[in-house]
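Removed from the display is one protein chain of the complex; every other protein chain stays in position.
So, chain A:
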Amino acid sequence: MTARYDRAITVFSPDGHLFQVEYAQEAVKKGSTAVGIRGKNIVVLGVEKKSVAKLQEERTVRKICALDEHVCMAFAGLTADARIVINRARVECQSHRLTVEDPVTVEYITRYIATLKQRYTQSNGRRPFGISALIVGFDYDGTPRLYQTDPSGTYHAWKANAIGRSAKTVREFLEKNYTEEAIATDKEAMKLAIKALLEVVQSGGKNIELAIIGRNQPLKILESKEIETLVAEIEKEKEEEAEKKKQKKTT
């Protein structure tokens, strides 16, 4: 039955599905994991770096992109689609600055991206964008924000979220571990993001890319050395936890 309703994007199925949009969401689930965390004075984006071929230059593949000085996004899904969306969002950020003489709020640019995605689910001859995006940043009144969009064009605000492959596992980890103490300092928030990614990423810190925005500070992409340091700290904390548990058992 689905075969007759999933070819054209503009056709509903009898039970109310837009199959093309749902298939786009499947494409997102195949993309590499991205996690976003909203701290008190910092917002963190972490992505799983796909291992590059031997001859490929590493720096040409970037999954975290700045949309403006105070907003950035990570995506999961089709990289080429993401490039288009990011470009449009960047132009809109500057357009907004020109017309309104104020930087965009994170909600505004998320709404723009979501409207753009929705337009492509209701147009003739075009398919939806196969990406989900995590958009983080600070509004000009200093509030940190994290939003997620998906191919259907809906968007929601989150305290912490994950998209892409194994997003469910990561989200469950975050639900258990996102506490006030866990995000008390900037460093703790970064470590939480790394811990969340380590749940699903093979071979540890080498395959993680982390970016942070602090209030009134530009986007900073951490170098691999800094990530290694944080990973080492996490490992140490884990060992100490294990030691404590062992001592509790023996005493």
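One rule holds for everything that comes next: contacts are C-beta pairs under 8 Å (C-beta built on N, C-alpha and C of every residue); 3 or more make two chains touch, one makes a residue touch a chain; residues count from 1.
Here is the rule we go by: contacts and distances are computed from a predicted model.
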{"item": "Name under which UniProt lists the unshown chain, selected from \"Glycerol-3-phosphate acyltransferase 4-like\", \"Eukaryotic translation initiation factor 3 subunit H\", \"Proteasome subunit beta\" or \"Histidine-containing phosphotransfer protein\"", "value": "\"Proteasome subunit beta\""}
{"item": "Omitted-chain contact residue, chosen from A:Phe19, A:Phe75 or A:Tyr112", "value": "A:Tyr112"}
{"item": "Absent-chain contact - pick from A:Val52, A:Val100, A:Ala184 or A:Ala232", "value": "A:Val100"}
{"item": "Positions on chain A where the hidden chain makes contact", "value": "92, 95, 99-102, 105, 108, 111-112, 115, 124-125"}
